[in-house]
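Left out: one protein chain. Kept in place: all the others.
After this line comes chain A, so read on.
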Amino acid sequence: MAEPKTKYDRQLRIWGEQGQAALEKASVCLLNCGPTGSETLKNLVLGGIGSITVIDGSKVEVGDLGNNFMLDESCVGESKAKSVCAFLQELNDAVKAKFIEEYPEALIEMNPPFFSQFTLVVATQLGEEKMIKLDRICREANVMLIFARSYGLTGFVRISVKEHTVVESKPDHFLDDLRLNNPWPELRKFAETFDLNVPDPVAHKHTPYVVILIKMSEEWTNSHGGSLPSTREEKREFKELLKSKMVAIDEDNYKEAIEASFKVFAPPGIKLALSKVLQSADSSFFPFSIAIGRPWIF
């Protein structure tokens, strides 16, 4: 039993099944298959993109052999789109590869609806006027667009996408907001059942770090006019304070508390930028009303 998609094993470990599925559902259109476009598509094809359509009106010339490794002498005189497409197909036969021998400029002028069938259009080496036109076409058709140009050792890549919502953002790290700086009643009661200065050493080192943080941050705010550590200096002091409460060197709970102390520093509420987004958000995305006071962020 060959594992399905052993080929994709290494990249599955980056973006998982979902990511791979998204790739395989996508259809990409490449405008102009010079070195820039060809390299781009190579990476997508290797990764298992659903389908590619290569659009280029030119024929392969001897000069092309110098900078496009997908072409060899036998291709000279042939349609460049055809040759590149054939090479790409070889890289991954799971990808549906097509080509159209046509100049992208002409397509943009004459056949805007053509682009609606794609998930993504990659436009390389296009002039500005055509880029602007293409951009409008893609926006209307809700097709994602990437422009790329390269020239010697410089170049640019520009993404043009309509505002859209990303629901599953999968951050690399996630911040669990334990509300340590403002515990809810049950948590507060729970913390109160502990005495940080309990004489029994075993009990001392088993006090949960969350409780340590709650109590210490309370002690801090009481002695600092109601505010939490905010400057670098204060944060350091707070950590020192935690350290000073350790009675033995192996108290992991205190070490954990020190490491997690930033959870206390987090200013409550949501960041300004996020508030702006929420306020300006398309109401169709937020069918419910949000009380922008102290929302829970997961």
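Just so it is clear, contacts are C-beta pairs under 8 Å (C-beta built on N, C-alpha and C of every residue); 3 or more make two chains touch, one makes a residue touch a chain; residues count from 1.
Keep in mind that, in the parts below, contacts and distances are computed from a predicted model.
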Chain not present in the shown complex, as UniProt names it (candidates "SUMO-activating enzyme subunit", "Spermatosis associated 17", "Serine palmitoyltransferase small subunit B" or "Cell cycle control protein"): "SUMO-activating enzyme subunit"
Residue of A:G48, A:P104 or A:P183 in touch with the missing chain, whole complex considered: A:G48
Contact set of chain A toward the excluded chain (per top definition): 1-3, 6-14, 17, 39, 42-43, 46-48, 65-67, 69-73, 90-93, 152-153, 172-175, 232, 235-236, 259, 262, 265-266, 271, 273
